[in-house]
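Left out: one protein chain. Kept in place: all the others.
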Amino acid sequence: MESSPIRRRITWTIISILVIVYALFPVASIFATSFKLPSDLTSGTFLPTTWSTVNYEQILVGDAQELFLSALRNSIGISLIATFIAVVLATLCAYAIARLDFPGKKLVLTTALGVSIFPVISIVTPLFNLWRNIGLYDTWLGLIIPYLSLTLPISIWTLAAFFRQIPWELEQAAQVDGATTWQAFRKAIVPLAAPGVFTTAIIAFFIAWNDFVYGISLTSTSAARPVPAALAFFTGASQFEAPTGAISAAAIIVTIPVVVLVLLFQRQIVSGLTQGAVKG
Amino acid sequence: MPQGAKHHGRHRIRKSAAAGFALAVGATLLAGCSSDSGSTPTLTWYINPDDGGQAELAKRCTDASNGEYTIETSLLPNDAPSQREQLARRLAAGDTSMDIMSLDPPNVPEYAEPGYLAPIPDDVRERTTANVLEGALAGATWKDEVVAVPFWANTQILWYRKSVAEAAGLDMSQPVTWDQLMEAVASQDKYLSVQGARAESMTVWVNALIESGGGQIVENPDASADEIRLGIDSDAGKKAAEIVSKIGKDGLGGPGLPTQTENFSMIQFQGDKGAFMVNYPFVWPATNAAVEEGSLPASLIDDIGWALYPQVNEGEETAPPLGGINLGVGSKSKHPDLAYKAIECIVSPENQAYYFASNGNPPSNPDAYNDPEVVDTFPMAGTIRESLDLAKPRPQTPYYNEISTGIQQTWTPPQDVNPDTTPGTSQQFILEVLKGERLL
Partner (left out) sequence: MSTSVETRAAAGGSPKGRKPGLSDRARAERRLGFWLAGPAFIIMLAVTAYPILLALWDSLFKYRLTAPDDRQFVFLSNYATILTDEVFWRDLLVTVLITVVTVIIELILGFALAMVMNSALKAVRGWLRTAILVPYGIITVVSAFAWFYAFDINSGYVNHWFSWVPGISTDLNWFADFGTAITVIMASEIWKTTPFISLLLLAGLAQVPGELTEAAEVDGATWWQRFTRVIVPNMKAAIMVAVLFRALDAFRIFDNVYIMTKGAYGTETLSLLAYRTSITRLEIGMGSAVSVLLFLCVILICFIAIKLFKVDLTGARGGN
């Protein structure tokens, strides 16, 4: 293990490149596919022979525009609302768990755990039946509610862990210094809690954004269909032609928010997922 | 709120015809849209994916109605089983927006049986079915009653490379058999392009083979689940299994066969080892487009010929696959009368001809085949028309989905089909599934 700094650096460069190739290759693969012409799709090469934007035109301004853009709107809207509600509810819940003494704390945490391991497919059928009867089928709300079952548990756990690490004495200290309760909370606690809440929001958003089972089972029109479900609706020029290009282009577009969030907040996401145990 | 959308016919010969239309398409199909539009009721038309033709027809008929109704389209998934799934779920949910639906014929009984389809007014039925190809009408009928309006009819024909047929010494002006084709591709080291994937296309193929061999998959389609009699385990079924099995075992369909669907059959046919293919008419515009794009040689077009679907037994008439779309009206629709009015407009011969020429989907009305634009775009229109006369529908039963999935599971991959056992196991499996004794 005794090695010169230069050798160390070279080793790390190689390792890093390997990891980065591992992580990004499939993305690069579908990225390249998304720029292929329809006739180029079966050429068997990684890169397109000629780079073309026809697939993007198809889904953004062409035939598949309404299909894709309405799905994109649904995905963004539903995921954001589900994330927002989950984070608000989880913040209240986690605050209570971290700060208050009440019976049933453990029950709440255990329930969250139980819900997070719940097989989604098991409740799709009854939810479908229920939503049909009460008119939530194929609506935004009809997806937001089940998304909460995906996003709430992890939000509660992550936030409870965050809140436990906050030195709440600061609040009392601020109050001693003459601040009102609200001021003390806002000035001393909010700055400490906000990053945790924000991180949780990103993780919750990823989860909602990723959903497929609810998306294909509980929607049937562009009124609520999210992007992962809409990918199955793309078609080539006729019903029988393969929609490979359009799907690839759509896949790249829905990956952009993920990449942007990861680039901007990688440190926060990692610490959120590992409960702040890692030092940057 | 309808959203204007520029429509670009992407890489199609009918680019000019289709480009530039602002489609009156409901981008956001908000629930209740059909009820609160005040003076002009909005009809929702659930369409299967195409090249923009149905959206254009929606616009044309909206204009033609002079403000009586507005048709908005809503897209269904691109494969027939998923379309069925979406429609059945909405119909079962009692959705009031199901004004017009593009229905795959084999699924019609499943909607008709529980009363999900609004009855057709007698006068509409008379006018829209007076001049319709027999097969197309059969696909719109359930228990001797017309329950949907035939819109267009699809069929597979035999496409061949003239050079290969000539080299193999096949006289394509005469009907050919599957055996001849298999022999020809084996001798020429080429591929016979069929659809061997575990998908709806497999049922289409098996049904056509059994029907061509004089058999029937379901002998009493009107029966209830536990009384259905199947004809898969029969001489015709055995002959069908021999063909599927040989193509699979001898590698005549190429390495992609077990996952091959219509599109990839076409790509195989266009390639170096292409020789014969059974496929729908979409092949023609798609191949022309690829040639225009420059990705296929122009000489390919001249090398392509067409004939009727191959025969199973020499001298016995072939029974090509029948597909297409019928238009139905949901029984919970708020405007069934207007919906049927709109349907009459949609299925008018001129509109059917337009749809054929622009989207490649053949009309259910024989008159539309005489349209000059049609003949111009599809030189094989005559063969298609002839094929539609011979075509046999897939089983018209409310349990079609079970039967079709059962066939797909037992007849794929093609190389594992055994003529001696597959028809028997397939038949028994499906019967057990129908009785609820087995999972599918």
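Read from first to last, the chains carry the letters A and B; within each, the first residue is number 1.
By our rule, a residue touches a chain if its C-beta (ideal position, glycine included) is under 8 Å from a C-beta of that chain, and two chains touch if they have at least 3 such contacts.
Worth saying up front: this structure is predicted, and the values here are computed from it rather than measured.
Participant: For the chain left out of this view, which of B:214, B:256 or B:366 touches it?
Facilitator: Touching the chain that is not displayed is residue B:256.
Participant: Who touches the missing chain here, A:137, A:157 or A:233?
Facilitator: Checking the options A:137, A:157 or A:233, the one contacting the hidden chain is A:157.
Participant: Among A:37, A:72 or A:93, which one is in touch with the chain left out?
Facilitator: Answer from the full complex: A:93 touches the omitted chain.
Participant: For subunit B, which residues touch the unseen chain?
Facilitator: 81, 85, 88-89, 91-92, 110-111, 113-114, 116, 197-198, 254-259, 264, 267, 398, 401-402, 405, 412-413, 436-440
Participant: On subunit A, where is the contact patch with the chain that was removed from view?
Facilitator: 1, 8-9, 12-13, 15-16, 19-20, 22-24, 26-27, 29-30, 33, 41-42, 44-46, 89-90, 92-93, 95-97, 99-115, 117-130, 145-146, 148-149, 152-153, 156-157, 160-161, 164, 168, 171-172, 175, 181-182, 185, 206, 209-210, 212-213, 216-217, 227-228, 231, 242, 244, 247-248, 251, 254-255, 258-259, 261-263, 266-267, 269-270, 273-280
By definition in this document, only the chains that are shown with their structure count from here on.
Participant: Across the complex, what residues on subunit B touch subunit A?
Facilitator: It is residues 3, 5-8, 10-12, 25-31, 48-52, 74-78, 82, 86, 89-90, 92-94, 261-264, 266-267, 280, 282, 285-286, 289-290, 293, 295-296, 359-361 of subunit B that touch subunit A.
Participant: Provide the residue numbers of subunit A that touch subunit B in the complex, in ascending order.
Facilitator: The contact residues of subunit A facing subunit B are 37-40, 42, 54, 57-58, 61-63, 65-67, 69-70, 128, 132, 137-139, 220-223, 232-243.
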